[in-house]
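Below is one structure, written out as structure tokens; comments come after it.
Note that one protein chain is taken out, while the other chains of the complex remain in position.
Each chain gets a letter, A, B, C and D, in the order it is written, and its residues are counted from 1.
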Amino acid sequence: MSRENTKSNTENVLEISNLCVEYRTRDSVVKAVNGLDLTLKKGQALGVVGETGAGKTTTGLAVLGLIPNPPGVVTEGKIVLDGQDVLTKDARYLRGIRGKQVSMIFQDPMTSLNPVLPVNEQIAEVIRTHNKQLKPKEALEAAGDMLELVGIPRDRGGEYPHQFSGGMKQRVVIAIALACHPDVLIADEPTTALDVTIQAQVLEMMKELKKQYGTSMIMITHDLGIVADICDEVSVVYAGRVVEHGTLEDIFDHTLHPYTEGLFNSLPNMADRTQRLKPIKGLMPDPSNLPEGCAFCPRCNYAKDICARKKPGRLWSNDTHYVECHLYNEKNINSGEVLKGE
Amino acid sequence: MSKPLLEVQNLVKYFPTKKGKLHAVDDVSFTIDRGRTLGVVGESGCGKSTTGRVILRLIEPTSGSIIFDGTDVRGLSADGLRKMRTRMQIIFQDPFSSLNPRMTVSQAIEEPIRLHGIITDKREREHRVLELMETVGLAPRLYNTYPHELDGGRRQRIGIARALAVNPEFIVCDEPVSALDVSIQAQILNLMEDLQEQLGLTYMFITHDLSVVHHFSDDIAVMYLGRLLEKAPSDQLFQNPAHPYTEALLSAIPIPSLHNRRQRILMKGEITSPVNPPKACRFANRCPKATDRCFNEEPELREIGPGHMTACFLYE
Amino acid sequence: MSKDKEYAEALSGPKNSLAYDTWRRLISNKAAVFGMAFMIFLILLAIFADFLFDYQTEVIAQNIPDRLIHPCLKYPFGTDEFGRNLLARVVHGSRMSLAVSFSSVAMSLAGGGFLGAISGYYGGKVDNLIMRITDILLAIPMTLFAIVIVAALGANTRNLAFALAASSVPIFARVVRGAVITVRDVEFVEAARAIGATNRTIICSHIIPNCLSPIIVQVTLRIASAIYNTAALSFLGMGVQAPAPEWGGLLAGGRTYIRDYSYLSIIPGIAIMLTVLALNLLGDGLRDALDPRLK
Amino acid sequence: MLKYIIRRIIAMIPVVIGITFLVFMIMQLAPGDPVQMILGDNASPEAVEAMRDEMGLNDNVLVQYGRYLVNLVQGDMGTSYVNKRPVADEVFSRVPATFKLAAVAAVVSIVIAIPLGILAAIKQNTLFDHSSMVVSLIGISMPAFWLALMLMLLFSLKLGWLPAQGAKDGWKSYVLPSIAIGFMQMAAIARTTRSSMLETIRQDYIRTARSKGITEREVIFHHSFRNALIPTVTIVGVQLGGLLGGAVLTETVFAWPGLGRLVVQAVNGRDVPVVLGCIVVLSVGFSIVNLVVDLLYGFIDPRVRSMYQ
Partner (left out) sequence: GGKTSSAPESAGTTAAGGSESVAPAAGGESARDTLRVALTSEPPNLSTCDHDSLISVGMNMLTFNGLVRIDNASLKPELDLASDYKVENDVDWIFTLKQGVKFHNGDDFTAADVVATLEYAKSLPATTTYTSNMKSIEAVDDFTVKITTNEPYAGLLYDLGYHFNWILPKGLIESGNDFNENPIGTGPYKLVEWVSGDHLTFEAFDDYFDAERKAKIKNLEFTIIPEGVTRALALETGEVDFVWETNGADAASLLNNPDVKVEQVDSVDNVILFLNNDVAPFDDVNLRRAIACAINRQDIIDGALSGYGVVNYSAIAQGLWGSTTKDQLEYNVDKAKEYLAAWGGDPASVNLSILVTNETRVAVATIIQSNLAELGINVKVESMDTATYFEKWSSGDYTGLIASWSPSNALTYVQRYVTDRRVQYAGSYNNPEMNKLILDAQSTLDDDARMEKIENIVSIVNQDSPQISLFQSVWLRAHDAKLQGVVLSGTGYTDYNMMYWAE
């Protein structure tokens, strides 16, 4: 903790600390996010990787204050955006920042656009909301610019979402998110619904735009390939907590957490197709019934007694890389060697 | 391996639609040898699933021939087809919609055994179901549970057990892992590999995930808008892709590693409509290497190396 | 050996059934529970009506001296123009109203279900033909259609049930067809075909069980509407024949006296309303409970 | 669009033929003899027979039907058995009354129901929501003719505010009948509006809209409303059919000079041509309403609109 604070805070455009979110349904309380910390530096792209149900989308929504309530409740934590804790702000303030300072690209482009409105109106809407002095025509003009920016001819702006293909819809969603040049862009699996070739186009475009506008970006995904492609740092999330965080190199070449390791081992090796996959055994824990100790413990090949009992603390391996795992202590952390047996 | 297990010749499937004929599968030919895996890749809507379904005659083909182990599948009577389906099976992409929500795990696995009268004794059948569950890694306590109580991975295991229940020789796997998380995906892939080894199965493995198909298949067929563009042994395809589309496709896969990254070849545009496509190379409008000829003629699939076929004018 | 034990254990394990889940969701919905409780009450009332009031002496026998007595202790619902205890008639009326509506819904479910299932499963020309016929039937306002049939066949309970059934056949055909079509294209049907299931197995053990929820919901709503339409036809004098009590008939008979003895039409009206309400609540509740999305 | 409308109108022809055929055949099953009705109990059997011949009632049923259809195409709906007036005159003189009443009831119920449904959805689980939904539930459960009687009892007899019958007192005449036949539709529409509103509010694109920072009002009116209208419009179409059906009974109670009453009277008098005429007109009216509803879909939903083109 202390080491984090020594870093120059001024660079951080978004800081999430100890975020806890619960979904309280009639039969159970789903602990979707459990003390999650994220830091996004200016102009950088942070990859957030994790399995289904790890709480990635929930975190993104929390930043925009859009967690559906009921059943969702933020029980703890701080989300500091532009020096302000958004969790303490009222609806009016939140509306002011949404789309302007922080915007989000949602998981499914097929359902993220309003089917009864032409796409340019949907883009113009966000522009006008944050530039009240603009006339509707000017806003539409600006929306046309945005469309061209994402590679859609401006004269197709009057068409409706159903007339667009999946890739084009995703571009429109991106255009909406970028229309007011937000400081922070949260991209929630922006390409999972798309074909590889289209995915490549969209990712390439996002990289371009990021460079052009210096937007800071959180890239939520479960595809380590995408992370390698466009991110600067990575947070690996498991059961609503960051279990390992570091730069690309830290994570890809100096993997520490057994879960991260498992993720890599699950991927087929492109170089050697005969190599057998080494999957992580078992399943994600039930978020309404989390284990007491380390959440990954039941699936971990290296689990020790203590893992089941006590939550591991955070351990920094270098200035940028930390892990939460009982396999490491102050002694072995820098060498990266695992404490086996014992 | 003298004779291939499955031989598909000039398979065509057109769907009549309001706007015209939809060319879902257009003149596709390939063979699969016993005990081997043919991977089929391609973008969404290129006709992968349709090909798989037509082979099992879940959809009637428009034309072409399907020879399975010497039997013409198209010539089978309804009853013959039912028998044939103890030898050929299919696993579906979506583990959610491919299981009847009102049947328990055991009922679902038992159904094919019962329907084909493979085991008539009730006790024995129950035993067999439990055995199959064990084979695919489902705990016996799940015997009486319903699919909606289970996660995607387990459900996919039910689908596999169901397919295995009739002791098939050949299984069409229609994107069996694309709905699953990587960690679960790896579990299922390993399971399928083990089964192939133990039971000597032959697979047709449909996917759009190139890294998976590379890992899993002996041969790979690349489809585009109903057409087979390239077919080659797995390593051959990855090392020396012939068709510009295959090349672009390979370059588009994001590689989860910081080293030996590929230079991306970006294709312009998106897949065109498969309804009444013009007589031209279907990839021509997105192809960086297209010539005038590509827009006026359709290239034939031709052999360019041992087991390596492609349909492109660049290789004439 | 231990494996055998494990197997035996699995076989004897508890069956947590879908029906039970649905039931649990249903009873957590207060309105639906009210609807269900009311319907159960009503059905019991209909079954045991004879134990409460004797049909010959209390329901149809007249007692002119006691005619038109406002509700009081002796006659909680008052008496009608023939001095009959309205309570007894309302209680026995539930029998007739339920019998007519249940049987008409059963008939139209059978007819409409059959047509809809064929239409949905086979598609193509058959579907087209059946759907055009339902188009025609649906273009005639339902009450009107029932009136015409009753007028043609003559007014009696059987024809009444038949008319109501005929007029809701197209609705069931539509609902069942819709359900079958959604289910028909679902992968598990294809999966069943892939494992060699015959058409019959597919229809009986895959399609029908999965079509059931919209149909069950529709059945409750149709029963409500049948009760309503029975009343409407009785109101026009085309309903159940006197002196048999039926709520619509009671209401129709009472309307002559509405000025001074308004309870004669208010009470049967409330009975109809409560029943229709209960069925609607139950139908809504079932719709929610059966919807897998709300799992 | 125009082509679509024309196609739809042409598609109505077989429906009308089907309706006439069906009703014609059903009415044939009826035991009553129209001639007996016309001539009364003083007529001699020869007179009855002569009249049957004259009216063509001794021909084959299909011949009779064919003749009816041929005449119908020429706008001739036959002659009433009972009063011998042309059915077309008889029926069309009643059309305005029924359609005016139905229109008033429909407009009023829609105008009340939709805002009510939206408000209830926005204020989900508040007292307002609960009470308006209870009222709607009662509304869909209450037989229209009973409501008619109750309204009459209260407003005409007890309070004396509104006329009990007829269509002669201007807007006042419309109040009770239109409430009686419109209440149920209003309730059904309000319920559908509420639930479709709640449904759309859960959609992804609403989340997208919210993420733009627009106000909740804009979210509701600009984004949810039009999408929520799609199922609402369907129910409006269905309900209008119920409205025409409900008119049959309500018109009798309120002595409304419309088609509903005519058809009841004609059915009782076994006046086949009039019954047929009424049903054809009501059904065509209903089909037209449904056509309008379908066109409205196109207006609301661009996905549907592109299907017309």
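Note that a residue touches a chain if its C-beta (ideal position, glycine included) is under 8 Å from a C-beta of that chain, and two chains touch if they have at least 3 such contacts.
Because the structure is predicted, anything quoted here is derived from the model rather than measured.
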For the full complex, contacts between the hidden chain and the displayed ones involve C, D
In the whole complex, of C:Met36, C:Ala151, C:Ala224 or C:Ala289, the residue touching the missing chain would be C:Ala151
Touching the absent chain when the full complex is considered, from D:Val175, D:Val219, D:Ala255 or D:Leu291: D:Ala255
Of the residues in chain D, which ones touch the absent chain? 30-34, 36-48, 50-51, 82-85, 89-90, 93-94, 97, 149, 152, 156-157, 160, 163-167, 169, 252-255, 257-258, 261-262, 265, 267-270
Residues on chain C facing the left-out chain by the touch rule are 56, 60-62, 64, 67, 81-83, 151, 154-156, 237-238, 241-243, 252-253, 255-261
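By definition in this document, only the chains that are shown with their structure count from here on.
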Higher-contact pair (C-beta pairs counted), A-D versus A-B: A-B
Rounded to the nearest Å, the gap between Cα centres of chain A and chain B is 32
Distance from the mean Cα position of chain C to that of chain B, given in whole angstrom: 48
Sort out for me which residues of chain C touch chain B in the complex. 6-7, 9-11, 13-16, 18, 186-188, 190-198, 201, 205-206, 209-210, 292, 295
Chain D residues within the chain C interface of the complex: 14-15, 18-19, 22-23, 26-31, 137-138, 140-143, 145-146, 149-150, 153, 157, 241-242, 244-246, 248-249, 252, 263-264, 267-268, 270, 275, 279, 282-284, 286-287
For the complex, which residues does chain B have touching chain A? 43-44, 151, 153, 181-187, 189-190, 193, 208, 210-212, 214-216, 234-235, 238, 248-249, 251-258, 260-261, 264, 266-267, 270-271
